[in-house]
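This is the structure I want to talk about, given as C-alpha cells.
The complex appears here without one of its protein chains, the remainder shown in place.
All chains are identified by letter, namely A and B, in their written order; residue positions are counted from 1 within each chain.
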Amino acid sequence: MSGVSLKGIIKAYGAVQVVHGIDLEVQEKEFVVLVGPSGCGKSTTLRMIAGLEEISDGELTIDGRFVNRVAPKDRDVAMVFQNYALYPHLNVADNIAFGLRIRKESKETIASSVDEVGEILGLTPYLDRRPADLSGGQRQRVAMGRAIVRRPKVFLFDEPLSNLDAKLRTQMRAEIKRLHKRLGVTSIYVTHDQVEAMTLADRIVVMHDGRIEQVGSPMDLFLNPANTFVASFLGSPPMNMVKARIVAGDQGPVAEFDGQSLPLAQIPALQNSVGKAVTLGIRPEFVTVAANGTPGCVNVDVDLVETLGSEALIHASLQGDPFVIRTETLGHLGMLGDISGFTIEPDLIRVFDAESGAALPGQGTKS
Amino acid sequence: MSSDPNFTGQSTESLVTEAKEALRRRKPGRIERVGDHLKREWQLYLLLIPTILWLLVFLYKPMYGLQIAFKDYSVFRGLAASPWVGFEHFQTLFGNDQFLRALRNTIYISMLSLIFGFPMPIILAVMFNEILHQTFKKTAQTIVYLPHFISSVIIAGIVITAFSPSAGIVNTVMGWFGLEPIYFLTKSEWFRPIFVGTSIWQEAGFQSIVYLAAIAGISPTLYESAVVDGASRWQMVWKITVPSILPTIIIMLIIRIGNMLEVSFEMIILLYQPATYETADVVNTFIYRQGIQGGQYDLAGAAGLFNAVVAFVLVMTANTISKRYSRTSLW
C-alpha cells in the first residue's frame, strides 16, 4: 500500500513551533487536500513530506517505510511547485526528462516516457518549445509532466493553480482530477482555495494555526463542520453565524436571538443545553426566502440584492452582523424587492458552543 | 530456553529487526542531526571550501602578518623570530616628515576629489536624462563610459603625452595664444589639478550609471502631471528629478566618504616624480617606496596598518550610517 502516514509531526524553528503535531493517514490512491488560510502550516507540512524541510519531531512513513531521515530524492515522491520551477534553458521534452537523465535512465526509456507523458497531457506538439513560449496552462501541464514521468508513489502539489487566471484554474482543476482518476496515484494537494479543495478532494484536511481542525469528505465538512472555523472557511459565501441562546420551547429546543426565535432539531445535545449561549451556523444556500408577514419567518434587514443570473445573493444584517442569503432567481424574481426574512429546516441549522466554537455533538446529516 | 514463561515463539531475527527498527525510529540527537545534515549536504561544503581556503591563505594570513608593524623585522630571521618593538615604528612614523606629508596629501587629494569629483556624475546623469534624442544619448553614453575600462597606464600615458613640453597638445594650444610652454608634470603646483581632473575625466561618466538607474525608477506620471501643471524642464529637474534621487545621492556620498583613503595610488605612481613628491606623495605611495622598493618592511607595514585601521573605521561608520539612513528613508 503506497499510503502516507503522519504521526505527531512537529515543525519548530528554534523555539517557535509552527506545526503542532499532525496526525494523518492518507490511503493508497487517495486524493487528500490540505486547506487553510496562509500561515496555517499546510505548505510546511507538505514540504516535510517531500523532505524539503526537516521534521522536528514525529514519524513520517511513506508506503510503510519510515522516511524521517531519508533524502527527498529517495522518498519516491514528486512535487508540483507553485511557480512550476520549469528550467527556462531547457525545452519541454528536456524539462520532463530532467529527472530521468539525472537518474541515468537509458535513452530509450527516457524517449518513450517523455512521449507517453506528452501524450497524456496533450503536450506532444510543444515538446520542442521553451517554457517562455508556452501559455500558463501549458506550463502547468509541463510541471505535472515532470512529476508523473518518474511514476512516483506519491504526488505532492503545492498550490499549483494559484498563478493561473480564474477560467484556466477551473479547467486545470478538472484536468488534475481526470489525471488522478487515470493514474490512481496517491496525491496530497495544498491550497488556500476552498473551491479547489471541495472539487478535487476525496478527503479534505482543514488546517489552522499549525493544527488540523477537521478531516473528512468535502460534503461531510460542508454539512457538518466540527467548529466555527471550518464552518466559516468552507463554502462561498461562508456560513452565517448568529449569536443565540437555547431555550425550551413547546415542541423542543428553540434558539432565541434579537427577540426572534428559530426551532432547533430535537436531539439530546440540544435538549440538554437549554440556557446555553451558542452560535448558530446557517448556510446561505439552506434557507428559504420569505416575504413580509410569512409565519415562522426570521426577519433580517436587507441592504443589497446582487443578482448573478441564475441566482441572487441577498446581503442583509441580523443583530448587526452580516447575514447572506443565496437564492435562485427563478420563481422569486417578482419578490426579490420584498424579501425581509427567511425560514429554515431545523435539521439544517448547526449549533456551536459560543465559547469554544465546537459543534455540539450528535448533530449531522449523512452526505 | 523454553523455560521462559514469556517466550511466545518469536524468532530471534524478528526481535533483532524490531530492535533495529526501534533504534532507527527514535528521535535523532543533536550530533546525529549534524551528521545527517553533513551526509546530505557535504557537497555544499565541498563547494565552499576552496573559496574559504583562498581567503585564509591570501587575505587572512596577511592580516596575521600585520604583526610586522610591531616587530624589528629581519629578512634572515623571519617574522616569527624577529623581536617585538612595540609602538616604536609608529613613533618613528609620526616623527617622519615624509609620512606626515603623505598623510596630509592623502587627505588633501581625497577632499579635492570629493568636492569636484562627487557632483560631476550626478550632473551628468541629470543632463543625460534631459536628452530626448535617443541615438545621441546612447552614443554619448557609450563614449563617456569608455575611459573607465582603460588601464591606468594608458590613461597616464595619454596624460604624459598630452602634457609633454615639446610635443604635447596642451602646450601646443598654449603656444597658439603666445604662452610659454610649461613642463606640467614636474611642477608640484600642477600635480593635484591634473590628477583630480584626470580621475574625473576617467570615472564621472561611468559613475553616472548609478544615478541614471535611480532616475529611471522615477514614475513618469510625476513628470506628466508637472507638465499638465505647466512646469518648465528646469523646474522639473529641481522639483522632481533631484529630490527623487536624493536618497541615492546621500548613500553614495556616505560610501564615498567611507572610501576616502582609497586614493588611486597606482595612477599616482605613474604620474608623480621626485619633483612633485611635495604635493603628490600619498600614504600608499610612501608605503610602496619605503617597503617594496626600500625594503623597510616593518616601518612600511606600520604605515599600512595605520592606513587600514583608519580606512576600516571610516568604512564601518559609513556602513552603519547608510544602513540607518536607508532604513528610515525608505520605510
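Worth a mention:
Please note the rule applied: contacts are C-beta pairs under 8 Å (C-beta built on N, C-alpha and C of every residue); 3 or more make two chains touch, one makes a residue touch a chain.
The rule is short, and it goes like this: contacts and distances are computed from a predicted model.
Considering only "Acetyl-coenzyme A carboxylase carboxyl transferase subunit beta", "RNA polymerase sigma factor SigM", "Carbohydrate ABC transporter permease" or "STAS domain-containing protein", the record for the omitted chain gives "Carbohydrate ABC transporter permease", by its UniProt protein name. In the complete complex, the residue from B:100, B:179, B:246 or B:292 that touches the missing chain is B:292. When the whole complex is considered, the residue among B:15, B:100, B:115 or B:150 that touches the unshown chain is B:150. Listed for subunit B, the residues touching the missing chain in the whole complex are 34, 37, 41, 43-45, 47-48, 50-52, 54-55, 57-63, 65-66, 68, 79, 124, 127-128, 130-133, 136, 139-140, 142-147, 149-154, 156-158, 160-162, 164, 166-169, 171-173, 175, 185, 201, 205-206, 209-210, 213, 227, 232-234, 266, 269-270, 273, 284, 287-288, 291-292, 297, 300-301, 304-305, 307-308, 311-312, 315-316, 319.
Considering the complete assembly, subunit A touches the hidden chain via residues 50-52, 71-73, 77-79, 81-83, 85, 87-89, 98-99, 102-103, 146, 150.
We take it that only the chains that are shown with their structure count from here on.
Note for the complex: subunit B touches subunit A at residues 21, 24-25, 27-28, 33, 36, 40.
Per the touch definition, subunit A reaches subunit B in the complex via residues 54, 57, 59, 66, 68-69, 71.
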